[in-house]
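Structure provided below as structure tokens; questions to follow.
For this depiction, one protein chain was excluded, whereas all remaining protein chains were kept in their positions.
Now for subunit A:
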Amino acid sequence: MLDVVFLLHSFILGSLDHTTFLYFERRQKQCSVSLPTESMKAMAESVGVGQLQEESCAALSEEVSYRIKEIAQDALKFMRHGKRRKLTTNDIDNALKLKNVEPLYGFQSQEFIPFRFASGGGRELYFYEEKEVDLSDIINTPLPRVPLDVSLKAHWLSIEGVQPSIPENPPPAPKEQQKVESTEPLKVVKPGQEEEGTIQGKSQGATPADGKGKDKGLIRLKPRSTHELSVEQQLYYKEITEACVGSCEAKRAEALQSIATDPGLYQMLPRFSTFISEGVRVNVVQNNLALLIYLMRMVKALMDNPTLYLEKYLHELIPAVVTCIVSKQLCLRPDVDNHWALRDFAARLMAQSCKTFSTTTNNIQSRITKTFTKSWLDDKTQWTTRYGCIAGLAELGPDVIKTLILPRLTVEGARIKAVMEGPVVSNIDKIGADHVQSLLLKHCASVIAKIRPQPDNMEQYRTDYGYLGPMLCSHVMKARTQAALQAQQVNRTTLTITQPRPTLTVSQSGLSGSAGSRTPSIIKVPSSLTLMTPRPGTPSQPSPPATKYIVMATSAGASSTQQYEFTSVSFATSTLQPLVKLESGSGPGLTSSRPMQKYIVVSLPSSASSSLETKSSVLPTSISTTPLEAAMKLDRSESPGASTQSPH
């Protein structure tokens, strides 16, 4: 019996670690949660009690859970009085002290405690890895920097009721307020302004308006939202827009960075949005691919800015983006210029905005889907538009692919076949069909790999998907091996939570400029990547690499570092949160043997490799190279952080 009491105490202490609290915090909504009896057993073993009966475990777990909840509740009190939102380990210690229990030592408040997961012997455990520390290491390490002392700093939060715009104050209109202003325009917004009129309006607003127009109180006007720009803001706006569409790439990167991060752009948002929509309108007519790309990058930067409430301006932005996806012609020479990259990029933007802005009231996603499907189904649609529609749909996710694209594969395959194998109609059509084909293969393969059972039979595929069947089949097979490899990797690594890192998605997508591919498993057949070559008429030639990246891969466990050189690796702009993506499929022959863990990606200056090619080839005119470079940089702009990333 004494044992049990002792156990109880040690259990409470034993289970009072961070996870337990996370566990309880998370489950707070549910009323009765208790620790699993397995935990009791594990803890009993850890204090030397081998055989614990099931009933004792149950009784103990209930008691321990109750006590822990009690302590958690007390700890919350300390948190509140500490004027914090975060519960710390100190709060728990204090709560234990209240109960006259010795606090836990050694659980100093750490912002982040990485827990590890292990399973074995039919048990699953989460544990906090405590490494043995060599004392000499501690002695020899230099002392940490002394933290800065507390200090006081004063600033004006408000001057006679008006909040000054100084760096110490938050941006004038937080997102919520922007939202409130745009969605509930009838509310009284400004304090002290038109106080009487609005109150009158309010009190009378309760009774429904009886049609007396002359009564001023009855008319509720939407207050004009003014977007006056200060002189500084006007200058800023001018600089930014000029840099965004100017010729200096470094400046552009800076400007886009500013748009994506600056918290005070709210006032300028309507101007930016008009700038973009007008810009697209003009440049589509003029087929100025470079400018269109710049404008799309601006849209992306705006969308990346967390402080902006874009919903109000979607009516201008979405048409602009959609134009860049499906427009018949986006560049002067459709056979040479890589307008496909722009379409891909814009399609991703569209998908991102669907994800973030689509609601049940505005139905963006379904409206967009309808638009795409409609023009895709139209027989007269050009290949360029066709490509855009498919790309736009495919970016919306596997579900859309499954329901809208897969059923049409046969039809589309026949159409492609007609162009590819039929009488030569026009080169442009052929290129278009080729692109559509690779696009379809790329997006559909991974989806089919998931929904279709093994084995993959060429013939079966042909009957199911027609002309594209066989090619699809090989792609699916590749996708499967890829998935298997990844699964293997996941199995190997224990759950390690690391601090988020800037993302680098290494994916293979043929042209460095065409940031098209998101499914890295698929290695494109070089013959399909033709559009880079400046020589018209030889579409089947492999394209020269524009940028060279060296990917150094260290395989797990192997001491040797192999160096692979890839001629066409691009950095796909990813909308996802940063994470180093481990992609083992960078070369089927090279990597399938063992799973890789880390990559060092070094980007070589593009001139080094491309100079060879460009020498022999006719230099494209400036108008067509700029978009390419731009697109490259568009991708590269994300890479600096990543490319210098060390394996750790």
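FYI, a residue touches a chain if its C-beta (ideal position, glycine included) is under 8 Å from a C-beta of that chain, and two chains touch if they have at least 3 such contacts; residues count from 1.
We adopt the following convention: contacts and distances are computed from a predicted model.
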*Mind telling me which option in "Auxin-responsive protein", "AP complex mu/sigma subunit domain-containing protein", "Gamma-secretase subunit APH-1" or "Transcription initiation factor TFIID subunit 5" is what UniProt lists for the chain we can't see?*
"Transcription initiation factor TFIID subunit 5"
*Residue in contact with the excluded chain [from A:Glu54, A:Glu102, A:Glu124 or A:Glu168]*: A:Glu168
*asked:* Can you say which of A:Gly82, A:Pro270 or A:Gly397 touches the chain missing from this structure?
replied: A:Gly82
*Out of A:Pro147, A:Pro306, A:Pro407 or A:Gly422, which is the one that touches the chain we can't see?*
A:Pro147
*Which of A:Ser136, A:Ser158 or A:Gln454 touches the chain that is not shown?*
A:Ser158
*List the residues of subunit A that touch the chain left out of this view.*
28, 31-32, 62-63, 65-66, 69-70, 73, 77-78, 80-86, 88, 90, 94, 98, 147-161, 163, 168-170, 174, 187-188, 191-192, 195, 199, 202
